[in-house]
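Working notes, beginning with the structure itself.
Only a single protein chain was left out; the remaining protein chains are all shown in position.
For subunit A:
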Amino acid sequence: MKKFLKNKKLLTIFVLVILVLSMLSISVRLRNRRQSPFLVQKIGNDTVSIVTRVVNWPINLISNGAANVEDLFNTQAENDHLKKQVDNLAQTKARNSSLEAENTQLKQALKLKKTLTDYTIINGSVISRAADTWSDLLIIDQGSRAGVKKNMPVMAGKGVIGRVVEVNSTTSKVELITTTDKSTNKFAVEADAANGKKVHGVISVVGNNQIAFTQVVDGQKLKKGTRVYTSGMGGLSPKGLLIGTVKKTTRDTFGLSDVVEIQPAGNLNDPSVVSVIKRKVEG
């Protein structure tokens, strides 16, 4: 011990390691606890995001051009598919509007103003992504000015892809649903079991970036292909956002509850346009 204390180089390295770890722990805590980052950080992030948009512009131009050419080749098949859909669209629209009107009337009769299923959408684009393999963070071009708040769910494609973890004035950071960060807020979800009852649980990540419906009591009753939605519990997400479909059901390592593997509905591999979901009922 005396030798260690006399060795100045070793001691300095030791102190530096402790300092770095403390700095990291404090900043992680601050990021998780604060509703918005410090003003200096906000200004810095917004400034860097302006440069990002400038750098992104020519790259987007090229990649969008390539995507447009690819789309041209698929036009015929897509057109045939859409023609079939158009026939059903008018009928679905009519039914949808009548159901909407009926829903509003019933809410008025019950004196319900806002329910867990009510939400508004803030559309945005992804402008950047954390370059490392592990952190699963996207940067989108909408921030507090557009009404984005911390912990709002984010959708891309057909389902939820993550949650807002940091909000600046013109940008926000979105943590993907596949993150293994234990301190992040989990999505409370539900699904309809084969016997007609609702099955509740939370979304976690198991194994190799596989999202799963965990803390489920009777997950065996969920058939393959059953849709899993947010339940609106927990005060952060509205009810009814699609998470994915049931892929496989197994038991957890302790054999106490079921782990239902989910095929995500959201576009996790290549999200470019995202929708931030603003719940109307405050938690």
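Convention: a contact is a pair of C-beta atoms (placed from the backbone, for glycine too) under 8 Å apart; a residue touches a chain by one contact, two chains touch by 3 or more; residues count from 1.
Here is the rule we go by: contacts and distances are computed from a predicted model.
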item	value
Protein name, per the UniProt record, of whichever chain is missing from view ("NADH-quinone oxidoreductase subunit H", "Xylose transport system permease protein XylH", "Thiosulfate reductase/polysulfide reductase chain A" or "Rod shape-determining protein MreD")	"Rod shape-determining protein MreD"
From A:K6, A:R33, A:K111 or A:K182, residue that would touch the chain that is not displayed	A:K182
Touch criterion as defined above, residue of A:Q41, A:N151, A:S169 or A:S257 at the omitted chain	A:Q41
Residue of A:S135, A:N151, A:Q215 or A:S257 touching the missing chain in the full complex	A:S135
Residue numbers in subunit A that touch the chain omitted from display	20-21, 23-25, 27-28, 31, 37, 41, 44-45, 48-49, 51-52, 55-56, 59-60, 63, 126-135, 137-139, 165-166, 173, 179-183, 208-209, 269-270
